[in-house]
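Next up is a structure, given as structure tokens.
One protein chain is absent from this view; the other protein chains keep their places.
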Amino acid sequence: MSEAKSEKEATESRPAETIEMPRSTVWPLVLSVGIALLMVGIATNLVFSVVGIVLLFVGLGGWIGELRPHHGEERIPIVDVPPIEFAGPAKVEGVRRARLRLPTTIHPISAGVRGGIVGGLLMPIPAAAWSIWAGHGIWYPINLLAGLVMPDLTDLSAANLEQFHPTYLVIGIIIHVLMSLVIGLVYGVLLPTLPSNNVGIIIAGGIVLPMIWTGLCHGWMGIVNPLLADRVEWPWFVVSQVVFGLGASITVILSERVSIPPAEGDA
Amino acid sequence: MNSSHHAEHANSLTEPHRVGMLSFLVSEVAFFGTLLAVYIAYIGQTTTGPKPDVLSLPLAILGTVFLVASSFTVHFADHALKLAKPFWFRGWWLLTIIFGAMFLVVTAIEWKGLIEEHGLTIATNIFGTTYYTVVGFHAAHLTVGLLAMLIILGLECSGQLTGKNAIGAELVSWYWHFVDGVWIFVFTIVYLIGR
Partner (left out) sequence: MQSAIVDNSTETRMATKPPWTVYLHDYITTVDHKKIGILYILMALVFLVIGGVEAILIRWQLFWPRADIIPPKLFNQLFTMHGTTMVFFVGMPILIGLGNYFVPLMIGARDMAFPRLNSLGFWATFLGGMIVYFSFLAGDPPDVGWFAYAPLTEKTFSRGIGTDCWATGLLVSGVGTIAGGVNFIATIVGLRAPGMTIGKVPFFVWTILWTSAQIVLAIPPLSAALIMVLLDRHLGAHFFDPQTGGSAYLWQHLFWFFGHPEVYILILPAFGMISEVIPVFSRKVLFGYEFMAAATMGIAFISLGVWAHHMFTVGMSRPMEIGFAASSLLVSIPTGIKMFNWLATMQGGKIRMDSPMLFACGFLGVFVFGGLTGVMLAAVPIDWQVSDSYFVVAHFHTVLIGGTLFATFAGLHYWYPKMTGRMLNERLAKWQFWILLIGFLLTFGPMHISGILGMPRRIYTYPPDRGWDIWNQVATIGALIQAPSFVLFLVNVIGSRWWGKPAGNNPWNAWTLEWATSSPPPAYNFNEVPVVRSRRPLWDLQHPEDPDWKYEGEHA
């Protein structure tokens, strides 16, 4: 709806001296008494239910009668409303400087999400490379990832973990996609607080955030799933995180900055 | 419903009556979702008495045909009403009511068979409990739908389905589509997967 149009409408409706409002009615009450009695009958005696059903239909019939054109409404005369006061018992003026918004241009939050997608696509490469180089085969990392939510996995032997398990593949992919998107989103939300130059973004996104994340994982995995923590090789974990972070950061830098509506007439 | 400036979104999805109907249908989805989840949880848990193989697939398919057909007829009826063709509206609307009633007749025949031939009631075993609850609540919703359709037909024939009431037929048709949709799930779960 366009505002100009609505304002025009508001001015046009001003001369009206009455307003059409729905008329008071007893039928919804009758209908709800019907429902209540129907239920009371279940607890006590079915006679109540029979009365309830009768009332229910009486109420419904009356209600439908109200819905007929020109039956359920009445016109209420307008009385004058006093003008809005801005000086009640509390006369404290509003604080203005709180509305200032900084900075003036930022990378959009969506850039962070896109960064998460790019990082998520890049991350398996170092992980798989390490796994193959260490002789674990390509499925080992994804099985470990699935182990985050599938505690039974820790009972499996290392040899078994290197094999292909379709369920774990699906679960691992779901976890990876969700985590990439969420971390990308967090990254996007944090963006305005990061240094605004490109080097700053790369340092923050490619080194600082992955290290914080690794620290969190290192600390928590021992609690969430201790057996799993033994099998993770942390140097490679860090490498994968950094690849993710760099991918995300570069995607962000390549994104177009958007401007925030400027704060006018305020300081 | 009572302010003139809202007339402008009469044809949009944010029209209050449409929003209200949609949210009501969402609550109905939650209701039937619960019933069906319980049905699924109890599939194969029946130890004594009749098992789901006593259900008659041909009868269920016959009922399904009636319901799917009624979804089409109610759509044609609503369309005819919007094109201001009252004769066609009444025809299609009446046909929908007949199809719906036929479905109820089919259900009644099926239940009669189950009770008399197989001795299956709601109290017989866990299959009877869940089956009659799910199918029964669907049939109850269908009955309410038929009642609503009769009311709309009455209003239309007495020339009162105009102005702010005109949307009533559309909303009832939404409800009807929903009840049909629920049946597709009931049919799949009860008659195809659970049987």
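The letters A and B name the chains in turn, as written, and every chain counts its residues from 1.
Convention: a contact is a pair of C-beta atoms (placed from the backbone, for glycine too) under 8 Å apart; a residue touches a chain by one contact, two chains touch by 3 or more.
Computed from a predicted model, the values in this text were never measured in an experiment.
The chain not displayed here makes contact, within the full complex, with A, B. Touch with the chain omitted from the figure is made, among B:S23, B:T162 or B:T188, by B:S23. One chain of the complex is left out; on chain A, the residues touching it are 1, 3, 6-7, 9-10, 13-14, 19, 21-29, 31-33, 35-36, 39-40, 42-44, 63, 66, 72, 76-82, 84-99, 101, 149-152, 224, 261, 263-266.
By the touch criterion stated above, the residues of chain B touching the omitted chain are 1-3, 5-6, 9, 14-17, 19-20, 23-24, 26-28, 30-31, 33-35, 38, 41-42, 45-47, 122-123, 125-126, 129-130, 133.
Heads up, the rule we're going with is that only the chains that are shown with their structure count from here on.
If you average the CA atoms of chain A and of chain B, the two centres end up 33 Å from each other. Touching chain B in their complex are the following residues of chain A: 1, 5-6, 9-10, 13, 20-22, 64, 67-69, 73. Of all the residues in chain B, the ones that touch chain A in their complex are 2, 4-5, 8-9, 151, 155, 160, 162-165.
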